[in-house]
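One protein chain omitted, others in place.
Chain nomenclature is as follows: A and B, assigned in order of appearance, with residue numbering initiated at 1 for each chain independently.
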Amino acid sequence: MDEYALGVLTNVGLFSFLALSAYLLLVAGEMSFGQQAFFGVGAYAAGIGTAMWGWPLPVAALAAMALGAAAAWLVGLPTLRLRGLYFAMATLAAAEMFRILFELFHYQRTIDGELVGPDGTQGFRGIRWVLERGIEQETFLAAVWALVLLVLGAFALVERTRLGATLRMVGEDPELAAVLGVNVARVKLGVAAAAGALAALGGALYAHHNTYVEPRNFDIMLGVHSLAYALIGGLGTALGPLLGVALDIGLLESTRVFQGYRMIVFGGLVALLLIVRPRGLLDELTVNRVAAALRRRRTA
Amino acid sequence: MSEAVLEISDVVTAYGKIEALKGVTLSVARGSITCLLGPNGAGKTTLMMTASGILRPRRGSIRFGGAEIAGRAPHDIVARGIALVPENRLVFPHMTVTENLAAGAYQRDDKGAIAEDIARLFTRFPNLKERAAQDAGTLSGGEQQMLAVARALMSRPKLLLMDEPSLGLAPLIVEEIFRIIAELNRDGTTIFLVEQNAHMALKVAHHFYLIEQGRVTFSGSPGALAEDEVIRRAYLGSVRH
Partner (left out) sequence: MLVDLLQNTLDGLMLGSAYALLALGFTLIFGVLRRANLAYGPAIMLGAYAATWVHLQFHPGVLVLAAVTIAGATLAGAYVERLCFAPHGRRGAGDAGAIASMVGSFALWMQLEEAATLWLPKHLYGFPPLYDGPPLGLGPLTLRVEYLAMLVCATLVCFGLHRLLNRTRFGLAVRAVVDQADAARLAGINVPRVFMLVFALASALGGLAGYLIVAAHEQVTPMLGMWSTLKGMIAMMLGGLGSLPGAVVGGLALGLIESHSQWLFGPQYRDLIAFLILFALLAVRPSGLWAMLRRSPAPAP
């Protein structure tokens, strides 16, 4: 497979983590413009782990996820009682604060005669753990997608359990959930932490794919895009956000047909699509219909 | 029999999959007070909302003065001469009484006549005049009902729709409302009224319909209504009127 295609597929996988992170919060009824902050936290944390402290990537990634969860928990604690645009703006403010803190963060060490580490607005170079071990692009791609599938599997499992139903109820009718004895605040915090961990995992892998990250990578555009991927793909299934990512990065960015006009086409298509499908492509209604049709075929 | 000003034929209105109106047919004669009785959830408010254009029927026809109005926008229907006094009054709570009335005349250009109408309504509803500069949200239930009626009248409608005007009001005020209904009708307004309170309606209405579970199940005069055992027991109690 040629290098360009490999790159595109890897990017689709990496940004899926972000889109899934936004999706998770959406299912719990909150719209976040700020998941990119935890993507960034994961990137920096994992980078520091492998490039500066000599940790293996899996360990660094786990640490990154923990940090992402903690950061998301901290942001969520004072804000999760907000709804709608209030919460969205709070997450945007928090994410921008993180980004500016990345711009102010200097932590460097000399390793093998070279200065390595986050250098404020100059970014963080030298995250070469993957390269140094001679791991091929295809292997990395496979690893990324294996993890994506693992996450999807976990989502699918949870959907079938009471936890999944509780989550969706908290998202759709929190008053009803509260009346039925659900601790809505705690559930939302838990979801926020999980979403933070997910985004951080994506960030950790992203940093090691690019070997270089800078604060500018984790700006508002990334956050709004992630949210949009989830909303366009549809909230009926975790495949929805993946579809959103695939459509933007996979289809449009890579096809040179639309060179230079990509956003004009994508933007127009999305606006039109939403008129026909206001709840996204794979919305709850569609998913239910497909599931019912599949069930019928099975019993027929 | 005077001609029908409003003809509703086989109207079906649904909320998602649930059909609230399952094929309603009735007509309102010009110059009459026609009353639609029915229990809660029977579809009375849905019918009023459909006739006024707030809801779109899935099927069926609504003709007003011969023209088809089903599915038309609410402002279009107001322009044709129908005004609805909605259930729960729906005043503009943060606007003054006078502004509420002015809003009712939104489609009119004739400033002089509008001012006259407001003055006339203040004469008819003196407690509204007292509160002319007050925010409508601070009015009592009865006053808000008067305001809702007055606002509907500001558009000089040919047909006045009223959705449960007596709901939640003290008996004295209810009597006042029905006195006004009778007066308006004498002055030439056709009134199509939805009620749960059959006692008062019997005193003023010329024709009755009964709606149950989205369908019209009775059509007749007040006498016929009072005679019917089943209806009497359900809506009038066991005391004969």
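Going forward, a contact is a pair of C-beta atoms (placed from the backbone, for glycine too) under 8 Å apart; a residue touches a chain by one contact, two chains touch by 3 or more.
All figures in this text were calculated on a predicted structure; none of them were measured in a lab.
Student: From the list A:Trp55, A:Trp145 or A:Phe266, which touches the chain that is not on show?
Tutor: For the chain that is not drawn, the touching residue is A:Phe266.
Student: For a quick check of understanding: of B:His94, B:Arg120 or B:Arg179, which residue touches the chain that isn't displayed?
Tutor: B:His94
Student: Going by the contact rule already stated, which one of A:Leu62, A:Leu189 or A:Val224 would touch the omitted chain in the full complex?
Tutor: A:Val224
Student: Using the document's definition of touch, tell me which of A:Val12, A:Leu25, A:Ala90 or A:Leu242 contacts the absent chain.
Tutor: A:Ala90
Student: Given the full complex, what residues of chain B touch the hidden partner chain?
Tutor: Considering the whole complex, chain B reaches the absent chain at 52-54, 73-75, 78-79, 83-84, 86, 90-95, 99, 102-104, 106-107, 151-152, 155.
Student: Go through chain A and note every residue touching the omitted chain.
Tutor: Given the touch definition above, chain A has residues 31, 78-79, 82-86, 89-90, 93-94, 96-97, 100-101, 103-104, 220-221, 224, 228, 231-232, 260-264, 266-272, 274-275, 278-279 touching the missing chain.
Please note the rule applied: only the chains that are shown with their structure count from here on.
Student: When the centre of a chain is set as the mean of its C-alpha atoms, what distance in Å lies between chain A and chain B?
Tutor: That gives a centre separation of 54 Å.
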